[in-house]
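The complex appears here minus one protein chain, its other protein chains still in place.
== chain A ==
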Amino acid sequence: MLHPDWLLDPRLDSPRDELASCFPVAFQLARTVFSLIIINKAGGLIYQREFQAGLRKLSTNDYLVLAGTFHGVHAITRSITPKLPLASNTSPAVSSPGANTPTTGYSYPNPGTPASGLESLETEKFRLTCFQTLTGTKFLLFTDPTSGTVDTVMNKVYELYADYVMKNPFYQLEMPVRCEAFDRHLGAWLRGRT
């Protein structure tokens, strides 16, 4: 069974996500999401979980290194975003944090939208999708590359995180997530049950 909230999600804008196809989608989700990693804004690993039994695990230390390394690579991909020279007649009205520093006459191709950094990484065997929230937290989903977009999963994971982690008054910000309710709801939702 799907959670009814999910059906009403206004962000499911494309018609193929409509009611008709949601059951197969849910079934697919259950099989195609391998694991989830959450990295705080300082590059520390705060959550790691596999969603399929029997996946080979890395050591805790390896996960920490993976998180830290990814954080660094993400920052690098943001800083190597190519910049175009500013045409002198374009209006400099848009000033967004981090995007336009007054140092040079260069700007991102689409000023106003700051460079996002690495968003997805794909191999023959898996796809890594990274979603960075505006607060700097990164969600990394490892999925089957043959499955479609993981936007729906990502949005739901973020929502569950906002609910069961951030709203838990005893959760300390930026610290490892040990919230049983988060684990439970995440697992239940990914398995297509409520």
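The criterion applied here is as follows: a residue touches a chain if its C-beta (ideal position, glycine included) is under 8 Å from a C-beta of that chain, and two chains touch if they have at least 3 such contacts; residues count from 1.
Definition applied: contacts and distances are computed from a predicted model.
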item	value
Which of "Ribonuclease kappa", "BOS complex subunit TMEM147", "Trafficking protein particle complex subunit BET3" or "Response regulatory domain-containing protein" matches, in UniProt, the chain that is not displayed	"Trafficking protein particle complex subunit BET3"
Sole contact to the chain not displayed, among A:64, A:118 or A:166	A:166
On chain A, residues whose C-beta touches the chain left out of the figure	5, 8, 10-11, 42-43, 75, 93-98, 112-114, 133-135, 137, 155, 158-159, 161-163, 166-167, 173
